[in-house]
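Report on the following structure.
A single protein chain has been removed from this complex, and every other one stays in its place.
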Amino acid sequence: MENKIAVYRKEHFNAAHRLHNTDLSDVENASLFGKCNYPNYHGHNYELIVKVIGEVDPKTGFVIDLKLLSDLIKEHVIEKFDHKNLNLDTIEFKNLNPTAENIAIVIYNILRTKLDKKYDLKIVLYETERNYVEYPA
Amino acid sequence: MENKIAVYRKEHFNAAHRLHNTDLSDVENASLFGKCNYPNYHGHNYELIVKVIGEVDPKTGFVIDLKLLSDLIKEHVIEKFDHKNLNLDTIEFKNLNPTAENIAIVIYNILRTKLDKKYDLKIVLYETERNYVEYPA
Amino acid sequence: MENKIAVYRKEHFNAAHRLHNTDLSDVENASLFGKCNYPNYHGHNYELIVKVIGEVDPKTGFVIDLKLLSDLIKEHVIEKFDHKNLNLDTIEFKNLNPTAENIAIVIYNILRTKLDKKYDLKIVLYETERNYVEYPA
Amino acid sequence: MENKIAVYRKEHFNAAHRLHNTDLSDVENASLFGKCNYPNYHGHNYELIVKVIGEVDPKTGFVIDLKLLSDLIKEHVIEKFDHKNLNLDTIEFKNLNPTAENIAIVIYNILRTKLDKKYDLKIVLYETERNYVEYPA
Amino acid sequence: MENKIAVYRKEHFNAAHRLHNTDLSDVENASLFGKCNYPNYHGHNYELIVKVIGEVDPKTGFVIDLKLLSDLIKEHVIEKFDHKNLNLDTIEFKNLNPTAENIAIVIYNILRTKLDKKYDLKIVLYETERNYVEYPA
Partner (left out) sequence: MENKIAVYRKEHFNAAHRLHNTDLSDVENASLFGKCNYPNYHGHNYELIVKVIGEVDPKTGFVIDLKLLSDLIKEHVIEKFDHKNLNLDTIEFKNLNPTAENIAIVIYNILRTKLDKKYDLKIVLYETERNYVEYPA
């Protein structure tokens, strides 16, 4: 493990959402999610940290070119979610409750298919400065 | 002026909004506001800093009790805007475009009526870490 | 492990303390702890991050409701330590040196008994912006 | 005014204090200051920003050498307050309530006598990330 | 003044520099600037905050479109200084010592010519988290 190194790239997007499980009644949703379930949505400045673990390429001194990683995140994640309503504007959360946990897992699954298998991948997502998640743990 | 001192209290709220001038056509709105005009809203973690300027009360050593100021902000501003859709859920932005500038002015006007006239008041509002406003300048 | 996810909640408290091992002489304490041993205490804004690891509940989309976790931390940790003198006002540090390491372990032990066994738990405690600890490592 | 420029230097110190007006009864103090009046003190990581306004010296390109300003702050402010109990260990707050407002004024008065009269001076003091003061306003 | 509002846009650039007054001897430069004068340069992540003061345009709700302001800063400031050696690669600092003060003044002068006269302009430049300047004061 000593010869592996992790690199991190931080990006952000702004989105609206509401916590809502479409399989439950409105009463149950209100009880479970409180003000996060308000019908007309609220929103966040999401801070997204993508962690990629691998070996240093002796030619470049990089695990992965962070400029390329940033472009990858922008193309496949930021473009999709930035300035969007997660519940209404995205296929991913049409039937999936857009909690920070689920958003992180969705982003992981998107980037996992775009990233060479030799790399390990981890997603950290800040919903607010005080609430954030990491996947996989 | 040397005997005046400023105190600051930082609070936050999360809200959805879209930039939209109800007096303009959809085409004009899209042209003026770009992705900030997307129809289904996006959102932000708004960081709100309330600055109160006055003299130090020799009895308390305070300009104003920041606990009371915090309660005032929570009761009259945070309760009104937190986890809301500014365009749909608030009277203030029914016909007023909820730009950071206009939100700061609205918050100023709310707090100005609640605060003793002996104090000067200033509002700083962060829409994102990189975009923020201050009123009055 | 891929199906586990971590959630983090950040809280804070302000407390006074001094580093002092009650089993050692004053001379030894002064030599070991320097200005951190000054007799009349100093203090910190402690930033506390509680990390809970588990599986996502498909009903809520949560590992754990962060509002409930926040309430738990406030009730059992913040209430106990906030605006207190750790050495004088708390049972936990009557005979235990309140280093950041020991405070983190004490908080871990408190929360471990309050949290369902299905969750893993980790505590990060910032004593200053430049000095912090994590338990368990 | 266009040819004046401000330079800022940020330092910090950790101290214990309690809010207490020695001219008032214990009951009045408890009522005015709540948990900030607890008898055994609490504490903070104070962040201190010293702002110096003047003209750029064409020889150095500096308003003032920030290394010298930092040394000045350390010698006359940090040495005095760091790792101290403001109420018990300092002359300045023996009979003066150590609110953030009063600490900022005391620091201003100390540095004003050490700084060339050609400079204007302002003090910003963070007691917590959410509560801070500025003197003069 | 009550009807004026300030908007802020934060950008950043990374650059190398050394403090060196080309009119002075090497001995004098070393004495004045210490390690900041080392011959082979060092560098910083400069954080640049551009403050624009004006009235809110009732049509847009903006003082100025922050997207346009950001583009203006990127075109005329960031392109010029980012990933450059300020002493060697720029006309502006060929004979001007690249202190934070002078860099802020140079940036002010560049942007002042690009910005409508109806706006007031202020530059804040962070050289490090603990050293920063503001022009005009």
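Letters A, B, C, D and E name the chains as they come in the text, with residue numbers starting at 1 for each one.
One rule holds in what follows: contacts are C-beta pairs under 8 Å (C-beta built on N, C-alpha and C of every residue); 3 or more make two chains touch, one makes a residue touch a chain.
All of these numbers come straight from a predicted model, not from anything done at the bench.
**Q** Considering all chains of the complex, which shown ones does the missing chain contact?
**A** A, C, E
**Q** With respect to the chain omitted from the figure, which of E:H20, E:H44 or E:K122 is a touching residue?
**A** Reading the full complex, the residue touching the unseen chain is E:H44.
**Q** Mind pulling the subunit C residues that touch the left-out chain?
**A** 19, 21, 24, 32-34, 96-102, 104-105, 129-137
**Q** For review purposes, identify every residue of subunit E that touches the missing chain, sorted by number.
**A** Answer for subunit E: residues 12, 14-17, 35-36, 38, 40-45, 82-85, 88-89, 128-129 touch the chain left out.
**Q** In the whole complex, what residues of subunit A lie against the chain that is missing from view?
**A** 1-11, 53, 56, 59-63, 66-67, 120
In the analysis below, only the chains that are shown with their structure count from here on.
**Q** Which chain is the middle one, judged by CA centres?
**A** B
**Q** So, what's the distance in Å between the C-alpha centres of subunit E and subunit C?
**A** Chain centres of subunit C and subunit E, defined by C-alpha means, are spaced 41 Å apart.
**Q** Taking the mean of the C-alpha atoms as each chain's centre, how many Å separate subunit B from subunit E?
**A** Averaging C-alpha atoms per chain gives centres 28 Å apart.
**Q** Can you list every residue of subunit B that touches 2 or more other chains, as numbers and ranges?
**A** If we look for residues of subunit B contacting two or more partner chains, we find 129.
**Q** Once the touch criterion is applied, which pairs of chains come out as touching?
**A** All chain pairs meeting the touch criterion are A-B, A-C, B-D, B-E, C-D, D-E.
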